[in-house]
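Here the complex is missing a single protein chain, while all its other protein chains stay put.
After this line comes subunit A, so read on.
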Amino acid sequence: MQKYEKLEKIGEGTYGTVFKAKHKETHEIVALKRVRLDEDDEGIPSSALREICILKELKHKNIVRLHDVMHSERRLTLVFEYCDQDLKKYFDSCQGEVDAAVVKLLRGLAFCHSRNVLHRDLKPQNLLINKDGELKLADFGLARAFGIPVRCYSAEVVTLWYRPPDVLMGAKLYSTSIDMWSAGCIFAEMANGGRPLFPGNDIDDQLRRILSPPSEETWPNAVKLPDYKDFSNIQGGAVSFAVVVPKLSAAGRDLLQKLLVLNPAHRISAEDAMRHPFFADLSPSFRA
């Protein structure tokens, strides 16, 4: 712990307090996440363990780097690379650069998915931007390594606003498509200058906000979901994307539409999304 000098408190994470700190010798700025350990409890919390073991396997420029794990008397400290701001704060300054930010998000996701890791909690607060403008996926406290035999997962993942319709209706089998829906919501939010796309108050409200109600032919298995709700007679379905994201180009709307497909089986993958024409103007290095 003596290696670092604490500078200021940045925030409260899922399982501990985050500080900005400076390495005493190298002067490198880092983020310290302090994990509280309660006496006679579960030891190292599962969420911290998940983050540690997953980040140990994921080294990529669009994923926040875990430098070190330190422990002292009943306290665990994770040392992360420092990022100046999260996407929430960045929205104002990134007008016109939505495509660059989105492609970085997709690149980080494609990497996670290629290593069989689901993030499961994507939201603007978990996307960090460093001083060079690089976007990093962070907070893997809910992330999960998935194996080949699909297992049942918890339906209580992903912050409500970014939760896909299948998970809202209780789907316990999901895959990379869960993160793609969230990426779509974040994309629209960026395009609208930080206004959340589906800011629902509860699960029903959330489902009602999600554009068109699922139909028999586009999503035949929806009725089999544990908490299936029939929204076919709800007013206001099938809102045009031109109204929802007016500032976005036609190509951008097309990509958004492919990310926000109700049926998880038909949602575009991160790998394919990166090759979408929306990113045609970016230099090829962005898509590498």
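Quick notes
The criterion applied here is as follows: a residue touches a chain if its C-beta (ideal position, glycine included) is under 8 Å from a C-beta of that chain, and two chains touch if they have at least 3 such contacts; residues count from 1.
Just so it is clear, contacts and distances are computed from a predicted model.
Matching "GTP-binding protein", "Replication factor C subunit 1", "Cyclin-like domain-containing protein" or "E2 ubiquitin-conjugating enzyme" against the UniProt entry of the left-out chain gives the name "Cyclin-like domain-containing protein". Considering A:G43, A:P246 or A:P277, the position touching the chain not shown turns out to be A:G43 (whole complex). Taking the complete complex into account, A:C53 is the one of A:C53, A:L173, A:A250 or A:A280 that touches the chain left out.
One of A:V69, A:A100, A:I203 or A:L282 touches the chain omitted from the figure, and that residue is A:V69.
Summary of contacts with the chain left out: across A:K3, A:K22 or A:R115, the touching residue is A:R115. The chain not displayed touches subunit A at residues 37, 39-40, 42-44, 46, 49, 52-54, 56-57, 66, 69, 71, 76, 114-116, 144-148.
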